[in-house]
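For this view, one protein chain was removed and the others were kept in their places.
After this line comes chain A, so read on.
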Amino acid sequence: MSTTHREAYGAIRAKDSIVRTPAKRLSVWKEHAAGYAFLAPSLVLFGVFLFYPLFQSIYLSFHLTDPRGSVAAFVGFDNFTQLFASPAFWNSLEVTLQFTLLTVPAGIIAGLLLAALTYTKLRGTSLFRFIFSLPVALSVSTSSVIWMMLYHPTTGMLNFFLSKLGMSPVQWLIDPSWALVSVSIMTIWMNSGFNYILLLSGLQGIGSDIRDSARIDGSGPFRTFFQILLPLLSPTVFFLTVVSVMNAFQSFGQIHILTKGGPAGSTEVFVYSIYKEAFVNYQFGTGSALALVLFAIILLLTWIQFRFVEKKVHYQ
């Protein structure tokens, strides 16, 4: 709100409090009612499906539940202490971190590369732009099923190409040291369309005048990109990093379809643990405790990114 708006608003409020005729009071009351009437649908939905479950999650995390979801006993912090003592919890945290490190930097660098190569209009650019945007039409389940076929140890095409190149086949999803890498490759591919579209529109938003003046000043394409465009693009890159980290921490579909957390827990990411605890083992109490830990981690990560990384971001 600009200063003039604020002053006008203040003046109206001052008038409100001086003139207190019944008609005026009625119209003020009607204004409050209108506000809540417009808000009512959102308020009710948030109340039932967001605020209530948030507190219910906290409540459940201090209890043991029976398989039908009713509370059986109060256990205090036991669910949390048990979690922190269990190697499975630390394993899923580590797997999630590895998955984030494998997918986020590679995905952003690939998107940057493709966007940098196609943001100037050359012959055929629009075709390449369309191709690089294509994966955005894919959902997690269609992508996962396609790669499930590609990764198949005997009939999959990837091992066929490897054998053509004279290399020994890889047990993509079966070998514990490869499974997470395989899931990550598929995830990078699946997200590449979104990353590309976001970075390309960021680059296009910078404006050709800056590029032109850089060229006139004798700056080559590499220098222009790294020293001028990349700093100007940093808000978009920062936004994409925050979103990608959150997405990586909340990945579930590809794990559920491709590996079910296996082999030997090597791909059991955090949300998969929550799912397993709550909807396979029916432990809603510990499941809620896990979900709250995820909430805390995401808050912490977001805070860190805004506190330390955003300082390096260059806003125009």
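Note that in this section a contact is a pair of C-beta atoms (placed from the backbone, for glycine too) under 8 Å apart; a residue touches a chain by one contact, two chains touch by 3 or more; residues count from 1.
Convention: contacts and distances are computed from a predicted model.
The listed choices are "Glutamyl-tRNA(Gln) amidotransferase subunit A", "Cytochrome c oxidase subunit 1", "Carbohydrate ABC transporter permease" or "Universal stress protein"; the UniProt protein name belonging to the chain that is not shown reads "Carbohydrate ABC transporter permease". Across the entire complex, the residue among A:23, A:85, A:137 or A:165 in touch with the chain not shown is A:137.
Taking the complete complex into account, A:235 is the one of A:153, A:235 or A:262 that touches the chain left out. Here the missing chain is touched by one residue of A:74, A:90, A:226 or A:279, and it is A:279. The chain omitted from view is touched by exactly one of A:102, A:180, A:198 or A:214, namely A:198. On the side of chain A, the interface with the absent chain consists of residues 5, 31-36, 38-39, 41-43, 45-46, 48-54, 56-57, 60, 69, 113-114, 117-118, 122, 124, 128, 130-150, 152, 155, 157, 160, 189, 192, 194, 197-198, 201-202, 235-236, 239, 243, 246, 249-250, 252-253, 256-257, 271, 274-275, 278-279, 284, 287-288, 291-292, 294-295, 298-299, 302, using the contact rule stated above.
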